[in-house]
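Notes follow the structure.
Here the complex is missing a single protein chain, while all its other protein chains stay put.
Presenting chain A:
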Amino acid sequence: MNSLFKNRFNAHLIEMTKYLKYVFNDFFVIALMFIFGGLLYEYSIAIKHLSIGIWWGQPLVLIILFISLQLGGLANFIKKADYVFLLPQEKQFYNYFNSAMKYSYLMASIIQIFIWLILIPLISKTFINFSKVYIIILLILLLVNKYIILGTSFIDMYNNFSNKRNLIFKIIFPIISLSIFIWLSDILSIALSLIVLVYIIVLKKKCVRLSIHWNKVINNESSRMHRIYQFFNMFTDVPMLDGKVKRRKYLDPFLKLFKNDNVFSYLFIRGIFRDKEISGLYTRLSLIGSLLILFINNKYVVILLSMLFIYLIVFQMIPYYFNFDENVFTYIYPISNKNKLSSFVNIINKLMYLTITLFFVLSIFSNGVYTALILLIIDLVELLLLTHLYMNKKINKAELKS
């Protein structure tokens, strides 16, 4: 049992490095450097214009800190089959979960320290009571609160009947302690947090005698892994994603905007609207692109970014062309593949027109009409090249392989 966590952890590391290789391909690293550098530059300029005591400084810091505390959950690498195969070992899982807790806390602490570092300039510029001691107490406060949150998750894995504990210790208490820290007294805040920490540690120790809530543990872990796979799926195909669907009845009226005259276009558009993976991918990338375009006030960077995102979205959507191939009926129906590609291109084009329009309108706000018009023309040309030349080539090549 003791080696189980180590084995699982190593397997997890190997899996993650496999995917990270795809995430940090040369192309994306360069894009990332641009985006990151651009954001830091904008941040440093924005900081210069701030003055001490500005009214929204403290609420903003509270919100960022609260959100950052929610990042990084308890990773336990439990698998569905454990419930069946390791049933007699239930007691030993306490130590297993403890190892999981240590690992998760380490990862979460790294995130906390990173956010804390980034926020130091903002806090020093906007808080009246800023001092070196103050900022170090903040770091300790964050780390203690993170332990309280993860500890609550730990206790939550066991059957001990309290549905309010999650709400109180993961949401309400962090808000209270951070608010006290910002507006009342840093010492009071850290003292309160330490008391709660002791309470959580005591509760956690008691879990060793309780039974595990397997359903919850398995569901939480699989949805956690699902989120990770979803992230990697933006860069490469992740076989573990089975693609959940949602009805989204409110989108039904928009189905009419697309061709529905053959089986493939009928399937493609419904799939893209309802499949959580592909629709999530499209909306996520469109929204991230839009936000960057709205906030970056440099015409070259904005145009390059818009091109990058158009490419990313189209590139990621190409594999969806093959989505229905695994369903035998696509072969059994008396239909030909003739319209398949043109139906797909038609739908992708229409979706991308929407994204480009969004980019265009937002770039008017950030960079003016002139830059926006250039962006519009360049993006449209890029899209047509992508869907009419690049996509053809990619799909034909993939079809030849199979």
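Definition applied: a contact is a pair of C-beta atoms (placed from the backbone, for glycine too) under 8 Å apart; a residue touches a chain by one contact, two chains touch by 3 or more; residues count from 1.
By our rule, contacts and distances are computed from a predicted model.
Between the names "Blue-light-activated histidine kinase", "AzlC family protein", "NuoM family protein" or "ABC transporter ATP-binding protein", the one given in UniProt for the chain missing from this structure view is "ABC transporter ATP-binding protein".
In the complete complex, the residue from A:I195, A:V328 or A:L400 that touches the missing chain is A:V328.
Check A:S124, A:S179 or A:N262 against the missing chain and you find that the one touching it is A:N262.
As for the chain not pictured, it touches chain A at residues 243, 245, 247, 249, 262-263, 266-267, 270-271, 274-275, 324, 327-329, 331-336.
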